[in-house]
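Submitted below is the structure of interest, expressed as structure tokens.
Only a single protein chain was left out; the remaining protein chains are all shown in position.
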């Protein structure tokens, strides 16, 4: 059975299913219980599962991540919500120095099977620091997996997979996609495997890689260019940033000979750089043009009056496609 | 007048000169006063300038960086020491959300002209978390400059330039180079400009980019390959990672048609990726082979019994040169 | 038997909810000052209500209202001297405006304009701090350096009950205590961190007692009593300037409305009932009016004039906000560094070209 739902509803179902099925799963975070989270992603779960399983914590991200590590050491599976990605920094040391390392340091004697969920990205007229997109920090940290859904279906399947994964997962939820679209999502449990990209459209002229909210932008630009210029594109939602799906990327780039990466994050040192490097390593001489990056700029995500000018747009991506194909 | 000195001595001179010349300059950090720093970089400075200018702070990195921001707002120029780069994380939020942004947020009304000095990198048989090399985190943060000296001469000139720079600078000091070599360094004040690379050797067959402790490794490998195979290389010490010296990089790669980047940091998401992307953007069709990366692996920097196996070696860089040239 | 912490840190009050003086304020607060306090609270309340309305109308973005907390903010900011430093959170517009920030700037901030961060010339008012508690070490640092410079300047830093859980609260207070920095830690305990009540935020019943961990003075005051707020803040400021170190003030108060306009307080408390009780019994504005009335300093006529004046002032600022020049995309590249780096220049150039192209294509379509 399926039902039409938003990403918020799909994520909620994922958590509800896991809370029901596995006693070890608990949710922790600021305002996630009674209030149901500032985006209502955990709405109603405390009423269903109690205050001991859906926990309103004090306002302290290092404390949240740190005590969740303790929970995980003791056999629980904490699903932590950080209220916005820009507020993970107080807990950054816990993530980088412990969450990612305890398995290795104890040679597998302990593991930290936790998920850190956090809304991320711009586009919802949020206040300062509510629009960050620093996924590349986590991609650089050995021992973490980094996952970004872009649709309700994927969100549910990936979140369940992340909770079931024996290793820590940073799970980034694009705020502007929370309610942007509804799709049919199975009511039952299913997983979408980590590490696998999704090819949304297939084409011949260029490979476009995106994740999170940028998938829709990429898709629209590809469709527009197809309509206007007849160019066809592979449009690929990476879904997992670490470990990214190298086979899909390689096959696509070697087929089309052109690539474009779209991300909201700042250009310099963003995930796009790693993907270009991978293409450089694997497929350099297939390239008919430099790999293009259409990204956020190297400035703090601006206040919301200018956020649309910061974010990649269908316009900018279209021009990137054009420049790459007509290079 | 010059004197032969180590990097430690050169850094100390830089700070002493600035303390003497500019009342606004203060040093802050753990164990930097009476103890002179765990690497003795600030040795003797408290005795000379007093406890109010060379300050032993409590053990709290967020507190250190955060109060230094306050100092800077109030017109001082704090030169902060974080004892090891791996211990900057508790202060990461202050760096990312404030140090880098206050100028922009106040439209220049306030500035934060501080320097965060910190020993970094592996190779000295340090304990866990004393060997981190996460420069790419800072390169990704708009509003920060990132500087890495590799020699005593540069260390002094770059540190003075960093202190005089009106913007915040992350100043990474390669621990294994602190005392590895001595060179003639002017006793007087001079600066080495931020944003400019140093071409150490010139050649025809490949461009090798490195910074910090990897400069020596790159240089030795280049010399070995010249001797053994007759290949010549541009060996370039980037010195500043943000903003990196694009003109020098571009000119060199377009001359040699081949490039190799050496860094200690983990490969995935490291600075090498950004450099490859820059080459992709600017000079793709000059390339006769994929740009090579010889880097640390995607694992936590191992305990010291294996650190030599983690770090790029002359062997590995030599093989990288060979593979790139014979591609 | 040991006294409980609530007894050790009693809630200090000067003006009773009925508007009666409990202690004399002679030498501290004269009629003029009291009238000024009242006027400021009314103007700020008018501002707050207007802002909430404008958010609903889409004229500004998400907004954090402070209604109910006028006395804590106005009273404490009035206790500062001109050269002092003020570190506000996203909820402390009343404190900022009292200390000299323009209404226009505050409105611009909530309209998503970075220009709203800029303080008036000569006044040290930092932009609102969004990441919780991070301003606390900044204030400690400014104060510490004021002391180093030998200046009789104090810093005041605002934060909420929730902020006390963050590491930066602890580190900031510890630094300030070690260096005996002239800073006032001003905690507006409004009982909630978004939805989380104080009882889940901490085990303690008071925040003032946390001062004991740093051997600094801690006091608890009635935050809806503007006389208590003013007096105790003023004393803390003067003490700081005398070189006697930091003070932690817990001002007990309540926000009537939502955490921000994006929040629905009915999810986590009996909003209507609680709001009603608070407004009827403990309102900070009414309390002061009762006092002024009892002293014959206030009447309905004056009230009407003031309401009129407040509206005029706010409407004027709103007008300025709405006619403020639109932001340019290129602006986002300004002030990142003192001198633009090559990639910022390049990106700014790109954006400028893009704007240009768009402008032209719009013109073309129109033509």
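When the chains are written out, they are named A, B and C in that same order, and each has its own residue count from 1.
Basically, contacts are C-beta pairs under 8 Å (C-beta built on N, C-alpha and C of every residue); 3 or more make two chains touch, one makes a residue touch a chain.
As the structure is a prediction and not an experimental result, all values here were calculated from the model.
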Displayed partners of the chain not shown (whole complex): A, B, C
Among C:178, C:262 or C:307, the residue in touch with the chain that has been omitted: C:178
Contact with the hidden chain (one of C:44, C:190, C:209 or C:260): C:209
Of A:54, A:68, A:210 or A:294, the residue in touch with the unshown chain: A:68
Which of B:16, B:128 or B:322 contacts the chain that the document leaves out: B:128
Touching residues (missing chain, whole complex) on chain C: 5, 165-171, 174, 177-178, 180, 200-205, 209-210, 212-216
Contacts of chain B with the absent chain, listed as residue ranges: 30-31, 33-36, 38, 56, 58-63, 86-87, 89-90, 125-130, 267-268, 297-300, 302-307, 309-310, 315-316
Residue numbers in chain A that touch the chain omitted from display: 52, 57-58, 60, 62-63, 65-76, 90, 93-94, 97-98, 103-111, 142-143, 145, 165-167, 195, 242-243, 246
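As a working rule, only the chains that are shown with their structure count from here on.
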Identity of the chain that, by mean CA position, is farthest from chain C: B
Centre-most chain [mean C-alpha coordinates]: A
Centre distance in Å when chain A and chain C are each reduced to the mean of their C-alpha atoms: 35
Chain A: positions in contact with at least two other chains: 62, 86, 89-90, 128-129, 268, 297-300
Sequence positions of chain C contacting 2 or more other chains: 114, 131, 167-168, 336, 341, 343
